[in-house]
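Excluded from the complex is one protein chain; the other protein chains are retained at their positions.
Lettered A, B and C in written order, each chain numbered from 1.
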Amino acid sequence: MTTTSQDDARAARRPIRLFRNPMAKIASIPMILTALVVFVGGTAWTVVYSFTDSRLLPRLNFVGLDQYERLWSTRRWLISIENLAIYGICSLILTLLIGFTLAAMLDRKIRGEAVFRSIFLYPFALSFVVTGLAWQWILNPDFGLQEVVRRMGWEGFTFDPLNNPDIVMFGLLIAGLWQGTGLIMCIMLAGLRGIDEDIWKAAKVDGIGTVKTYVRIIIPMMRPVFITALVLIASGIIKLYDLVVAQTNGGPGIASEVPAKYVINYMFRAQNLGQGFAASTMMLVSVIIILVPWAYLEFGGKKRD
Amino acid sequence: MNTVWKSLLTGTALVAAASTQAAELEVTHWWTSGGEAAAVAEFADAFNGQTEHTWVDGAIAGSGGTARPIIISRIIGGDPMGATQLNHGRQAEELIEAGLLTDLTDVAEAQNWREVINPPSLLDACTYEGRIYCAPVNIHSAQWIWLSHGAFDAAGLEVPSDWNEFVAAAPTLMENGIVPLAMGQQGWQQNLAFGTITIAVAGIDAWREVSVNRNAEVAAGPEYTAVFEAVADARELARDSNVQDWNLATNMVITGQAGAQIMGDWAQGEFQIAGQVAGEDYTCLPGLGLNEIIDTGGDAFYFPVVEDAEVQAAQLELAELLVSPEVQVSFNLAKGSLPVRGDIDLSTANDCMQKGLEILAAGNVLPSGDMNLSADTQTQIEDLMAEFWSSDLPAAEAQARYVDIIASAD
Amino acid sequence: MSSVSIRNLDLSFGAVDVLKNLNLEIAEGEFLVLLGSSGCGKSTLLNCIAGLIDVSGGQIHISGRNVTWEEPSDRGIGMVFQSYALYPQMTVEGNLSFGLKNQRMPKDQIAQRVARAAEILQIEPLLKRKPGALSGGQRQRVAIGRALVREADVFLFDEPLSNLDAKLRTDLRVELKALHKQLKNTMIYVTHDQVEAMTLADRIAIMRDGKIQQLDTPSVIYGKPRNKYVADFIGSPSMNFFEGDLSAEAGSCVFEGPDFTLPLTSYEFETPQIGRRKAWLGLRPEHIVTGEAAAAADLSADTIVDIVEPMGSDTLVWVNFGGKPIRVRTDGQSDLEPGDTLRIGLQSARASIFDHQSEDRL
Partner (left out) sequence: MTDQSVIEPSGSKPSKRFSRGNIILYGTLIVVSMYYLLPLYVMIVTSLKGMPEIRLGNVFAPPIEITFEPWVRAWAEACTGINCDGLSRGFWNSVNILIPSVVLSIAIASVNGYALAHWKFKGSETFFTILIIGAFIPYQTMLYPIVILLREIGLMGDLAGLVLVHTVFGMPILTLLFRNYFTSIPEELFKAARVDGAGFWGIYFRIMLPMALPIFVVAIILQVTGIWNDFLFGVIYTKPETYPMTVQLNNIVNSVQGVKEYNVNMAATLLTGLVPLIIYFISGKLFVRGIAAGAVKG
């Protein structure tokens, strides 16, 4: 036993877990720092200050739930939430639907696939600011779509979403879908390309119709694709801000306000940081309620076999 | 790729060379409309011409809403600009408390600001615990209505001389396809119109009770009921106006598409740029022609604390320059606002400015809302007004909500 | 001295125990096959030996050295994977020399080793190609070559042939056996294919649920399976089982099946004290005799043929016996048809008896 070599002794000792594969950990430091300092730290900071009466500058003068009580009795906030819900649900469903349908059409060995694909994808290259401006211009009642249709003979034609509080969110939706569906189409297309051709043969042999094959067989097989798409769409919806600012600036009135805009306005324009932080905390809480169980299942629960 | 680095290197080299002699002073502001930009150019020219320093223009378009987060973030982040526009009043208080803004008291005393600046309330707004932290550059008043001669001529009408006549003439304008009241669809513009109508309809005393003393009972009273009904009427007159920016609304008045616009005196800069003459092409009525009184809000420049001694020197020189008589004249003529000094000759000013000067001289002035209500309360009122003007919200309900805001105002 | 020694190895992922207190000694130059159905932990054990999975407890010694916490590359092993795992962007030569370059071996020495390995495996013409341009068999040769150039003491194979088609698999199996003979390295080979296991192994370790069920030579495992699981797992077609009772009758032991009694006259019990108990009787299809030999067996009976499966070299006949269909392997020339009567004979010498409860061999 005394003759055990130095090497042997080192290898025999169980190393401290923290120092196993040190390079992997060192290389992960940026990620860990980002996750802990920026995301957790920044979030915690925001949450803490949401319980204060901070105005222009953050200060730790706690006022309990005052900011939240005020938030939930503010009409603009309630409208913002409602608007985001409307926009979010429509956008989620329509983006998936349009994205998938376009991808399915492009996947049918058509001619000029590359051309169509580029056409559907290019709006994604443009920022929301540009998107908002372009559609504001097209939907302008005096020069745009409404006027063109009227000149074509339908005198009574009215389509002025940006100045009609009831449908302004749909005006935003038209622009949002234009910008975002291309990427989802691309992801769906990639997913469809990953489906084994034999599946189609099997479906054909079984006499299952095309649509039914998509709905009953292909879509369930594309679960990971839909999850990626869902993450992208949902994260975009919550962040909805630039488009609104560029296209309607919350108007007419406060009919197209969204939560992110409320946060910014109260942090910087109203100089009521506490209120802005309370609003962003509410946004975070809703994100976390929806996401954490899912993220845990998706990324946390898996183990190597 | 080479060129990128080359240009970058030469760029830094230039900066380095220049800073040994004079400072480059970055000035942020949100004056980007035609009249405003022309006015800023007066400042920049004077600064570049009369000092050895250079004015680096940091204009941020899109009104204070876009610019303010940027300005405040940079001051708080420890990377401030040399000077910045901010509405004076309560906006800067906390920055001063945190020691982030430069004390200008020495310059103010040397230049005798206490004496020359009129009305004194302007300097009071810059004063915090006895020290002066900003240089006021102009007086703005919001209580104006601008009437288009072209529009009324086209409808075969006399140009009205007060709000009531204007309301009476509105149906005829509409029959002639003219929008009676141009209104930009932004909360602050709608709030401005509300404030102006309040002073005209409810009178100064009621206004003061509510806006200065935050008396919710008066806000719930009959004077304000009349105000909200008048605004509800005005809302109908502005139904067909769907522009966003204030100067686009002004442009509707200039081109005769709209009969009138309720807007601050800065609208005058737009008429001037368009080559219109007060009294011939357009008419301005302070206090809507009913109550000839104006508030004395205005713009001011603040100077964040910086370490560089040359920049500090440049800051003080700019502060001095901004209030100096010649610059005050050239700037305010371009911008259409009133100068902050009572001791300068503005005989070259046009009809509207002269009206303003007379009212100012007569002392019919009100403190600006910026100085009375916090930005928070103002934002809440703006939100309410945005909703009120562009929906069918009944006047009574809007008033009730207004009362709530005043009751909890600070 | 044993080449690889595994002592009290434990491995668990969270609450799931994958390997439980596992001990295994592998002699130098031995060809050991780890055999088991998927999920039994055989590949995991191999990965532990390679150092690709950190163990939860216990020790691994290779060539007398405790390597439990050493890096895979320091353990003196070469490894061949099921999916070949060739680096797609490197040529065959690059693949072979990658590990040696990482050891900072001199260039000429690398070239020499690569050349030798290529020669042994007859892949010299492929050296400049990339893996994408190779066939499955060629890829697997390169993968073996990659282990070969390391001149390691121990080779680890993780189901190396299961991605190949049947013919190629048989060919490479023979080559592997020849290679082992030539190199005389210790080899640990994971597979779920019992034919591979039987043909290649010096010893087979049959694994189930993270435990070794039996570790012995192929013939012992085939002839005297340690328990009912091993008996059932090894052999194709698999063993026939009958439930029944053991009882002593006139000094000798008998197995009382559902409707037959087999005297265990020549069965060698492992344990002396049997007593009366419930048990399983296991008989391999090829150990049930037919025709004239049946008469000489310990028990013979007439049965009705149910199904006939000709398999070329022999014929598998399903007959009803003991209340259920059983498999009997007969001559390839058999002309039996369903409904025919077949006389079968059971011999106790080649049977297996397992305790009903513990399922261990008696």
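Operating definition for what follows: a contact is a pair of C-beta atoms (placed from the backbone, for glycine too) under 8 Å apart; a residue touches a chain by one contact, two chains touch by 3 or more.
From a predicted model like this one, the values you see are computed outputs, not experimental measurements.
**Student:** Please work out which displayed chains the absent chain touches and list them by label.
**Tutor:** A, B, C
**Student:** Pick out which of C:Trp69, C:Phe98 or C:Tyr222 touches the chain that's been left out of the picture.
**Tutor:** Once the missing chain is taken into account, the touching residue is C:Phe98.
**Student:** Could you pull out which residues of chain C are in touch with the chain that's been left out?
**Tutor:** Those residues of chain C that touch the unshown chain are 47, 50-52, 71-74, 77-79, 81-89, 98-99, 102-103, 146, 158.
**Student:** By the contact definition given up top, give the residues of chain A that touch the hidden chain.
**Tutor:** Residues of chain A in touch with the missing chain: 17, 20-21, 23-25, 27-28, 30-32, 34-43, 45-46, 58, 102, 104-110, 113-114, 116-131, 133-135, 137-138, 140, 143-145, 147-148, 151, 178, 182, 186-187, 189-197, 200, 203-204, 210, 213, 222, 224-225, 228, 231-232, 234-235, 238-239, 241-242, 259-260, 263-264, 267, 273, 277, 280, 283-284, 287-288, 291-292, 295-296, 299-300, 302, 304.
**Student:** Go through chain B and note every residue touching the omitted chain.
**Tutor:** Residues of chain B in contact with the hidden chain: 4, 7-8, 11, 26, 28-29, 31-34, 37, 40-41, 44, 56-63, 66, 69-70, 73-74, 76-79, 81, 245, 247-248, 251, 270, 273-274.
Assume only the chains that are shown with their structure count from here on.
**Student:** How big is the gap, in whole Å, between where the Cα atoms of chain A centre and where those of chain B centre?
**Tutor:** 38
**Student:** What whole-Å value do you get for the distance between chain A and chain C if each is reduced to the mean of its CA atoms?
**Tutor:** That gives a centre separation of 52 Å.
**Student:** By the touch rule stated above, which residues of chain B touch at least two different other chains?
**Tutor:** Residues of chain B touching two or more partner chains: there are none.
**Student:** Which residue numbers or ranges of chain C touch two or more of the other chains?
**Tutor:** If we look for residues of chain C contacting two or more partner chains, we find none.
**Student:** Residues of chain A touching chain B in their complex?
**Tutor:** Result: residues 55-57, 74-76, 141, 162-163, 165, 249-255, 264-272, 275 of chain A touch chain B.
**Student:** In their shared complex, at which residues does chain B touch chain A?
**Tutor:** 64-65, 68-69, 72, 76, 91, 93-95, 97-98, 185-187, 242, 244, 374-376, 378-380, 383, 386-391, 401
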